[in-house]
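The complex appears here without one of its protein chains, the remainder shown in place.
Up next is chain A:
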Amino acid sequence: MSLRFVLGKLLRALLTLVLAVTFVFVVLRMSGDPVTQMLPDDTPASVVADYRQMWGLDRPLPEQYARYVAGILHGDFGFSFRDDRPALDVVLERVPLSLELGLTALALTIVLGIGGGILAALKRGTSVDHATMAMTIMGHSMPNFFLGILLILLFAMTWRILPSSGVGTWKHLILPAVTLGTSYAATVARFTRSSLLEVLNQPFMRTARAKGVPFRRRILGHALPNAGIPIVTVVGLRLGALIGGAVVVEPVFAWPGVGQLLVNAVAFRDLAIVQTIVLLIAVTMVVVNFMVDITYGWLDPRIRVDSGEATA
């Protein structure tokens, strides 16, 4: 890994973060005044002005922005209007729950998505393939909130075998994780299938057969590593969204994670919270992207940045 490569990546990452933070900062302030949103309609104008002054909202936008950025550099992410606590604390205490849900869903996505994709590719053109692909279309097209509500109706209301909302036991995890995991598994399955199909027709797969390599070894040892890059890309996208939580699924199942916090904070114009969450998501995305880039090089030596190998 060359220094130049790492520096370039870091610079781009920084630019991404600055853009994300700036965009959210400006748009949030243009979209409405948080003070009038929070206070009752008949609040005297002087009280409103006092609140404005207290939160620094009476200052010109550039000054507010400068203060905000300076604060971040000192580890101060602003105060939550609603909780009257540091925004970072409020957000961070929600992260473990979102991770718990997100990682479970991701595991499900990987197992179902890659497994289904491999199966469909190997059984190409058969009923297994058609059935798998039909399911992925369903998974794609069914909105998360709809699938969530459907699952609640069936498992929580009709059969009463799983809780419909909240946290606590592993049982609470099942419905939201299935809702979140299956929809993305459809995407992963389609990518896995098409990229594997392409690889299976490559000449080197015939070489492996001619060499007498057993079927499993041909698929796992030769085909999958070559089909890996598109799969890693789509899984990486999902991984980046992990900490940000599930904005749709968490509210449906009353799962008190970052996603639910974000939805509430936006509705309440809790500026510091929204800004902090967006920054957190941006950082995760940047880190995951970097990891994905490294994985590319590990999967495919042809795009490895530092090829210190002897060439001939």
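In this section, contacts are C-beta pairs under 8 Å (C-beta built on N, C-alpha and C of every residue); 3 or more make two chains touch, one makes a residue touch a chain; residues count from 1.
In this text, contacts and distances are computed from a predicted model.
The chain that is not shown carries the UniProt protein name "ABC transporter ATP-binding protein", picked from "Iron-dependent repressor IdeR", "Sigma-E factor negative regulatory protein RseB", "Threonine/serine exporter family protein" or "ABC transporter ATP-binding protein".
Within the complete assembly, A:R209 is the residue of A:R12, A:R85, A:K171 or A:R209 that touches the hidden chain.
For the chain missing from the display, the contacting residue among A:P40, A:P60 or A:P301 is A:P301, taking the whole complex into account.
Seen from chain A, the chain kept out of the figure touches residues 202-204, 206-214, 217, 221-222, 225-226, 299-302, 307, 309-312.
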